[in-house]
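Excluded from the complex is one protein chain; the other protein chains are retained at their positions.
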Amino acid sequence: MSMRRIDNFGLVDRAKPLSFSFDGRRYRGFDGDTVASALIASDVRILGRSFKYHRPRGLWSAWSDDPNAIMDISQNGRVLPNCQASTTYLEDAMSARAVNAWPSAARDIKGGLDLFHRWLGAGFYYKTFMWPDWHLFEPAIRKMAGLGSVSQDVLSDYCADQTFDHCDVLVVGGGAAGLTAARAASEDGQNVCLVDDQRLPGGGVYQMQSVDGQDPSDWVADQCKAIRTAGGRILNQTTAYGVYDHGLIGLMQTHRFGVAPGLIRMRADRVVLATGALDRPITFPENDRPGIMSLAGSAELLARYGVLVGQNLAVVANHSLAETSIALLTRAGAEITRIDPKVRPFKAYKGARATGLKQGGHARLFDAVLTSGGMTPVIHLWRHMGGKLDWCETRQAFLPAETPAKMIAIGAANGTFEIDVALEEARCAGIGHASLRADTRYHITALWPEPASKGRQWIDFQHDVTLKDIEIAAQENYVSVEHLKRYTTLGMASDQGKTSNMAGLAAMAALQGQSIPEVGTTTFRPPFVPVPLELYRGPHREQNWHPLKRLPLENTHRAMGAALGEYGGWLRPGWYGDGDPKTQIAAEVRAARTSVGLFDASPLGKIDVMGPDAADFLNFIYYNTINTMTVGSIRYGFMLTEAGVIYDDGVVTRMAHNHFVVSCSSSHVDGVRMHLEAWRQDGHDPDNIYIHDTTQHWATATITGPKARHVLNSLGLDIDLDGAVFAHMSLRETQWQGTHVRIARVSFSGDTSFEVSIRASRAASLWDALVRAGAPFGLCAIGIEAMSIMRAEKGYIIIGKDTDGETMPHDLGFAGPRIKKTSAFLGDRSLHTDKANDKARRQLVGLISENGLLPTGAHIVHAGQSRGYVTSSYDSPTLNGPIALALIANGHARMGEAVEIWHLGETQTAEICAPCFFDIKGEQLHA
Amino acid sequence: MSRYSAWSVFREGLRKGKGWGQAWRTPTLKKAYDVVIIGGGGHGLATAYYLTKNHRIKNVAVIEKGWLGGGNTGRNTTAIRSNYFHPESAALYDKSVQLYEGLSRDLNYNVMFSQRGMIVCAHSVPEMEMAARQCNAMQINGVDAELLDAKQIQHLEPALNFGASMRYPIHGGVLQKRAGTGRHDAVAWGFARAADAAGVDIIQNCEVTDVIIQNGRCTGVNTSLGEISAGVVGAAVAGHSSVLADMAGYELPITSYVLQAFVSEPIKPVLNAVTLCPPFGTYVSQSDKGGLVIGGGLDRVPSYGQRGNMPMQQTVLSAFCEMYPSLAKVKLLRHWGGIVDVTPDSSPIIGPSGVEGLYLNCGWGTGGFKAIPVGGYLLAHLLATGNHHDLSRPFGLNRFVSGRLIDEAASSGIAH
Partner (left out) sequence: MQIFPCPFCGERNETEFHFAGELGKIRPDTTADVEADAWARYLYTQRNEKGHVREVWMHIPCAELFVLERDSVTMDVLGSHPLRKPPK
């Protein structure tokens, strides 16, 4: 067995064996393994296939930089796509399948595509598939592309916890440097949070023989204990994946397989970046073959999982840190053959269950070839934060440059590869001091891709970007790094360039005769690792996505059999009863028209505007004149935007000389309140005006119909309801059973109506009393659907339905203030632009049709052009026929004209009429 | 320019690509051009191309401060559509769709215009009425449109949420079959290659530092590579239109906002169309590579920051999960932000700038990508003739004085 577990190495729990399958075959691993480590331990060499050529892929590395082993994994019926095998902890009864391969990664039927690689190079698809048409080729290409398959099952209880958190110091990365910094900071009395993305912190320390003279495991345990004792927190399996504006850091905390991760929005006064460094590949012919893997990755497999990738190992490395890994592998019994990568040509080739290397005419087979092209500090979060990078010639790497506010990089992330120096740097960082970067003992021989050399040399393993592709991109002048990336797809695989970007940049630099820093880097975009979309959802789901507003009378309506629905953000009775809705609604209209209806109007806005300047203020806010209103009177009016467009309509009540109530549309309350506040504070004297939204404090029951007065009389109120005394558009205040009530005689139905408002807690008593009082008169509770029909019969508009974003008051027949009002008001000047004066403006009219109901949304057409549209259309139970409202170009001047109506390809005719079909003289309204 | 074809791909495969020439040159900046176009994004490059093609003007430079196609052209959600309400908008955007339909062959560059259809869902009875209004408007405008019920939408896009607990249940919607997606980089590169082949100088990494105005007329620009004089200047600098206006001394009704976009790891095909759910403000398609491409509304804070922020990420991605709950487990791979010009009516500004000899193509808001061909076509017409094309006339700056705004959201409830 060429690959195996080594006794006394690794952190896995060998007392807890776990069983799992990969591509249909069963394997065993241990608790603490990742899927990848268990497969390598089981001697599985091919864990995946590449995206384009379907080349066999082995494991590249042991953590989140591996681009190769991507699997769809299921357990207990829960399937997750595109899991990185190297970061997915093994659980019992998991079943994994390599993505983009069938029937298995080892025997993928599309493997033959590689034979055509010479025609499938960088950007080939931009140059063909144009004739006859892209659509001919696209379906097949779509099927070929994509990695994992997503089951259409909705995972139950897959819901991310979302929390906010804060600390003084956030330490990212729990390796030697991170642990040391966290300990120093917490012992310094700071509130510390250390996040590490593995189950056990420690980073790469397990690869060392000792840390500070201690066994690595003991040392890690000691540091953790010290951090916790000093009050610090350690979050395991938690990845800092992005830094956002004002230093907000996104943390993803992963849990068991199939459980949604948690999102922590962390704010820290300071961030210590101890994210380590990644081993980068060496570019040589056939360097993508299974069995060629990262030296650091193989050391990590041994140190964390006790897995030695093979007995007979080649090491191809160019820097001094390789020695630590070689020592570790040697201790585990591996025989190491060192290959000098500078001696070219050397290339890999395929041997049976082994990896061949040819150099200088010699061909040798190895269990594995471990390569290490140098260390690349992980500086993603540094870049998210806006930190700059410097190219370090000594280390052949980009390093953090001057420190941005609130972030310090330490350890390998800062290019400090020596443990003793890193620990000292970490201690300083923990207490808030950045150290000067010391001279390094690390030495590396520059080793970058050599353009024009022979053979297929992989730069991006997952996306099959080869050195040749980069040469072609340069030849075709896609030389900016962003063009290179986009044209070749370099660095756009699921590892987002962690393994490929440096080699790609270096290749382009060589091709351009430039240095690597002259070529520059591409943008480092969050997230650092792919995060489930669910992370952003959490509780923002279903009804909580945008919660409905609820009526105080909701239970009463339910008890009465109301069909509740969403209207303008409120849950309201659409109608009552569970029969055919159309019939029910028509019955409600008839009852309200012939006897009396009871309607819950509670969502109507009720915004108090008070103070010595209130009258003049509202006179400015409203299109209509407000400051001449008498106390106790009510006026209908429009609020316009400064562009002169109707923003809201409703009634204003003058409660007292310095007190008004603005009653706006139910869906506009928040907006109107902000609108009023903005103009109160900017342009008026805020000390003389006070605005208070009381909408939710009140419930409003509307009694409407010929018998409305009789019902209200039965309540025994001490006010005279006689029509001559209590006229339409006026208000009375009184007591009902010891509670203050406001009674407004206003109407949205067109019949005599009273809106009775009472504090919300007494709403049910009032409603019940009205129902009882109304019973002898045939009172019928009516929903908003019936009310919508009744208001349309009368020609009353609904803002946003019978008006659009261009409608001005004179389009609705309210032309007076536009011409006559002398004081300034919102939107006044806009009512006189060319467009406002245009004869062809869409104006509100009625439509009658002999061919039945006109569809709402149908257009009025003339000479192939739209001249307006039907905004409201109903079968009127009152008139026993169809009625409609419409906005029609120059409609007011076209009464009686026949017009052509277009709906979904069909046409019919209708006749323009005045937008009022009921009680045209207003006798019932004023009765 | 070596011609691209299946044959050339085959031939170059045999000889290891040795014959592929430069997609565009790296020319030396000349002292003077007939036309200088500021901005080497899609619109600027398309302008150059149509100047050469429609007006035979070839002494043209495109000045780009970074890399061509690096602004919003390279950071959008690639949707192409003309499902507009107002006749002016419909005419403009449908011309763009028509140009896109022939673009790959016209440019000899596969821009992968995939007419997979776009669905705008309606989520209530009133929204269905608005959908009918919209659908009829499109049909009258001569744009293809179908009004669908919920069943038909489920048939087209089965992954959408038709569950009982969906926050905004889908009642139906409007389908434009000719809408779809394109490969955004390819559009910029295709125009660049074709314009370059016709003689246009595309100057990358060259920043305009000042606009030269003599006797009230724009006569050229100063750049980081030196002064260039121009017969006439076109500006197509989405996201930085106000900065250029400040340099040249004209005023714009534009506010810059970040528009974010998101892409998931690639998965096998699950989505067929481009789908928008207006109450969520979120729309989604799946790229040919397999990534879910997700877009939403503007960020809340005016910004030139060219990066996204969490509140809008939360809004857009939670909405995505609500729309496609089975895809909540798919992972986000990248997100990014572009700076867009937002005008009061969300319609573009095409026309004279107020400074003689300087013409504008800006203000496309969140929807500039789909308009790249027509934006270039119309700016080229202005630069070449000094007059509006009929399609661009309604979109001049003077509409803000006359009050003749073209506000799509105002009539249809659906923003651009």
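First chain written, first letter: the chains are A and B, and each begins at residue 1.
As a convention for this text, contacts are C-beta pairs under 8 Å (C-beta built on N, C-alpha and C of every residue); 3 or more make two chains touch, one makes a residue touch a chain.
Computed from a prediction, not measured in an experiment: that's the story for all the values here.
Asker: With touch defined as in the header, list the contact partners of the absent chain among those displayed.
Answerer: A, B
Asker: With the full complex in mind, choose from B:116, B:240 or B:289 the residue touching the hidden chain.
Answerer: Only one of B:116, B:240 or B:289 touches the chain omitted from view, namely B:240.
Asker: Which residue among B:8, B:59, B:98 or B:255 touches the omitted chain?
Answerer: B:255
Asker: Touching the left-out chain: which of A:219, A:244, A:623 or A:902?
Answerer: A:244
Asker: Of the residues A:165, A:188, A:222 or A:828, which one touches the chain left out of the display?
Answerer: From the options A:165, A:188, A:222 or A:828, the contact with the absent chain belongs to A:828.
Asker: Sort through A:642, A:768 or A:850 and give me the one touching the missing partner chain.
Answerer: Reading the full complex, the residue touching the unseen chain is A:642.
Asker: Tell me which stretches of chain B touch the chain missing from the display.
Answerer: Within chain B, the residues that touch the unshown chain are 240, 242-243, 246, 251-256, 300-305, 309-311, 344, 400-402.
Asker: Going by the touch rule given at the top, which residues of chain A touch the chain that is not shown?
Answerer: 244-246, 248, 265, 386, 642-643, 673-674, 677-678, 681-683, 686, 691, 822-825, 828-830, 833-834
Criterion: only the chains that are shown with their structure count from here on.
Asker: Once bound in the complex, which stretches of chain A touch chain B?
Answerer: 51, 80-82, 118-119, 121, 124-131, 134-135, 138, 141-143, 145-155, 158, 244-245, 248, 250, 260, 265, 468, 472, 475-478, 480, 482-483, 486-487, 494, 496, 523, 525-527, 530-538, 540-543, 545-546, 566, 643-645, 800-801, 804-806, 830, 833-836, 855-859, 861, 864-866, 869, 902-905
Asker: Provide the residue numbers of chain B that touch chain A in the complex, in ascending order.
Answerer: Listed in rising order, the residues are 4-6, 8-10, 13-14, 16-17, 20-26, 66-70, 74, 87, 104-105, 108-110, 112-115, 124, 126, 128-137, 139-141, 147, 158-159, 163, 165-167, 183, 185-186, 189-190, 204, 264-270, 279-280, 286, 288-290, 305, 307-310, 313-314, 317-322, 325-336, 344, 401-405, 407, 409-411, 413.
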